[in-house]
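Every protein chain but one is kept in place in this view of the complex.
Chains: A, B and C, in written order; residue numbering restarts at 1 for each.
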Amino acid sequence: MAGFDKVVTSYAEAMDGLKDGDTIIAGGFGLCGIPEGLINEIKRKQTKELTVVSNNCGVDDFGLGILLHDRQIKKIIASYVGENALFEQQLLDGIIDVELTPQGTLAEKMRAGGAGIPAFYTATGYGTPVAEGKEVKEFDGRPYILEESITGEFAIVKAWKADRYGNLVFRHTAMNFNPMAATAGKITVAEVEEIVEPGELEPSQIHTPGIYVNRVIKGNFEKRIERVTTRK
Amino acid sequence: MAGFDKVVTSYAEAMDGLKDGDTIIAGGFGLCGIPEGLINEIKRKQTKELTVVSNNCGVDDFGLGILLHDRQIKKIIASYVGENALFEQQLLDGIIDVELTPQGTLAEKMRAGGAGIPAFYTATGYGTPVAEGKEVKEFDGRPYILEESITGEFAIVKAWKADRYGNLVFRHTAMNFNPMAATAGKITVAEVEEIVEPGELEPSQIHTPGIYVNRVIKGNFEKRIERVTTRK
Amino acid sequence: MALSREQVAMRVAQELQDGFYVNLGIGIPTLVANYVPEGIEVMLQSENGLLGMGPYPTEDQVDADMINAGKETVTAATGAAIFNSADSFAMIRGGHVDLTVLGAFEVDQQGNIASWMIPKKLIKGMGGAMDLVAGAQNIIVTMTHASKHGDSKLLEACTLPLTGVNCVKKIVTDLAVLEVKDGAFHLLERAPGVSVDEIISKTAGKLIVNGDIPEMQFA
Partner (left out) sequence: MALSREQVAMRVAQELQDGFYVNLGIGIPTLVANYVPEGIEVMLQSENGLLGMGPYPTEDQVDADMINAGKETVTAATGAAIFNSADSFAMIRGGHVDLTVLGAFEVDQQGNIASWMIPKKLIKGMGGAMDLVAGAQNIIVTMTHASKHGDSKLLEACTLPLTGVNCVKKIVTDLAVLEVKDGAFHLLERAPGVSVDEIISKTAGKLIVNGDIPEMQFA
C-alpha cells in the first residue's frame, strides 16, 4: 500500500517517464528557488526537443542554462532570458525558439493551467508585440487581450519543506513561480531541503497542498546567488 | 503621519463611506468566518439598495440575514441561499434579486476582480441555466463559458490576526472566501480577533498582504455554529 | 431487495482506489467515508477549503472555525492542508480530484445530471456542485433508482435544470450499478435479489443489458 507517500530516493525515479518532446514547467526566479538536482537529472538523461516554461533560463553553467549545451531545449516560454550568452547565440542561430511572455501573464498562465481555466483576459501587453494574433475584447471601455493557460507533462519545483504526502512550504522569495508551476504539471516533482512527517506542517500554512505533487525528493542545493549586494 | 497604520477603533469608522446602492463583497462560508460586527454596523447604518456578493446570506437572525429584515439588500450574488426562510419569501415577493453563481466561479470572480482580470473561461455551468447569455468558446474541443469578474465599493472580511499594516492571517476553514473578498473591494475592512504589531506575523505565512486592506478593527465574535456534529 | 442507504455507500466505497483524492457530497455520499476498504488510503477534499478531512470532532474538539462543505463541524486529518475557496476550486476545476460522489434528482443517458433546482419548489442554489461535476476526473452519482411514486430517475433526457452535461460516468442506485457511455445506461450489477426486469421497468432511458448481470458483492 503506497497510500499518499510521495517520497522517492533517486533522481532517476524522480524524473522517470520524461521523454523527448515533453513540456516541462519549472519553478524559480533567476537562480533563486530552482530545482537544481532535477535539472541536472534532465541533463544526465539527455532528453531532447523539450519545451521549457520558466521565468528565466538560468545562466551558462547553472540552472536551466546547462540544458542548452547539448541542445536539449527546442523552445522556451519565459519573461526574461538576458543572463545567458549561449541562449542568445542559439536564438540567433535558430536552434531554439523563444516565446517571450510578460512575467505576470506567465505566472497567471501557469495558475490557470492548474486551475482548469483555459484562458483569461488581461490588459498586460495590449498594443505591444505580445498582443499579436490574440483576441481583443473591451470591458468597461478598456481593451484586454485573451491569454491561454499552460500545462505540461512535467512540473519541477523547489521547496523548503515537504511532508511525505507532498504538502510543500517555500522559504522567503524562493517561493516565486514554484506554487503555480506545481499545479500545472501532469506529473509534478518537488525537490526539497527537508522532508518532515505528515502533521508537522501547520495545515493552513501549507503553500502547495499535496494533491498537486506526485513525487518528492530530498536534494542538496548549491543555492548560487546571481547578485550579492550588501550594505556596510 | 498615518503611514500604514490601518487600525480603526469604532465600527462607525470601519464602515464610513458606505452608501445606498453600493456593492459589498463579503467573506465567509455559511456562518463560518463572517465579519459579524461589520454586518451589525451595516444594519445600524440602515444603508439600502445594497448588492451583496457572498457565498451565502446567513440565517434569519445572524450574519447577512439580518440585513433582510429592513429590506437593505436589493440583490445578492451567491451560490447557496437555502438556510434562510425570510430570503426565500423576499425572493418570491420580488423584493430581492438573486444571481445564483457556482461556488468556484464565485470565488474565482472575486479573485479575478482583485487581480485585474476582467473575465475568464470556465467549464463550470456550461449547458446549464448559469450559461444563459454568456459567451461560449471551445478550447481543445471542450466548450467553456466566459465569466466576468466582480468588484465592489466595499469588501468586508473576517480574519484571525492582523498587524497594524493590515496583513491578515486566517484560522482553519474560516479562511474560505475571505482572502479573495479582501482583494475585490475599493475599500476593504477586516474585522479580526487579534491585532499584533508589524513583524509578529511571519512574512511568507501571511494570507492577505496589507496592500489589500484599508481598515482593521478588533471585533468580538459570537462564532455561531450552524451544525454541531460530533462523535463519541 | 433494494439497498439501504448504507449499502449504497458500501458499494460506492468499492470504487475507491489507494491514493485517491475524493470529494463526497452531502447525504449518502458522506457515508462512503465509513466504508473505505481495508488496505486502502483515500484523502477527502471538502470544497470550502480542506484537503484531508478527518472524522467529526469529539465535543471537546468542536471549533467554529473548523467546518466542512456541509457546514458541519469536522476535524483535520494528520497531514491535512487548508486553503481558500479559490484555491479549493482551482483544485476541483483543474481536475486534480480523482473522484466525486454526489446525489442527484435525475441523470440521463448522455451523462447529464440535474441535482440543484426544482423550479418553483426548491431554489436554494447549486453551491459547489456545478464546479465539481465540471472538474472531477470521475463522477459517481448515488440516488434511488425511482421516486417514491415509482417514476424513474434515469431518463432519456433530464427534465430539470441541469447541473452539468456529459459528465456522469457511473451511477449506484438502490437497485443497480450502471455505467453511462455512448448515449446509454449500461447495467453492470444488480442489488441482491433484484431482478433485471425490475431494473428495466424502472429505467426510463436507454438501457443496455449485456449477458448475465451479476449481483453486487458485499464482503
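One rule holds in what follows: a contact is a pair of C-beta atoms (placed from the backbone, for glycine too) under 8 Å apart; a residue touches a chain by one contact, two chains touch by 3 or more.
None of the values given here were measured: they were computed from a predicted structure.
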item: Omitted chain's touching partners, listed by label; value: A, B
item: Which of B:114, B:127 or B:152 contacts the chain that the document leaves out; value: B:114
item: Residue of A:22, A:108, A:163 or A:191 in touch with the missing chain, whole complex considered; value: A:108
item: Absent-chain contact - pick from A:14, A:39, A:52 or A:81; value: A:81
item: Sites on subunit A contacted by the missing partner chain, in the whole complex; value: 29-33, 55, 78-82, 88, 91, 100, 102-105, 107-108, 110-111, 122-130, 160, 170-180, 207, 223-232
item: Interface with the undisplayed chain - residues on subunit B; value: 1-4, 111, 113-117, 163-165, 167, 183, 198-199, 203-204, 206, 209-212
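FYI, only the chains that are shown with their structure count from here on.
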item: Chain pair that, of all pairs, has the most C-beta pairs in contact; value: B-C
item: Distance between chain centroids, defined by C-alpha means - subunit A, subunit B (Å); value: 32
item: Subunit B: positions in contact with at least two other chains; value: 108, 122-123, 170-172, 175, 207
item: Shared interface positions of subunit C, touching two or more other chains; value: 50, 76, 82-83, 89-90, 92-93, 134-135
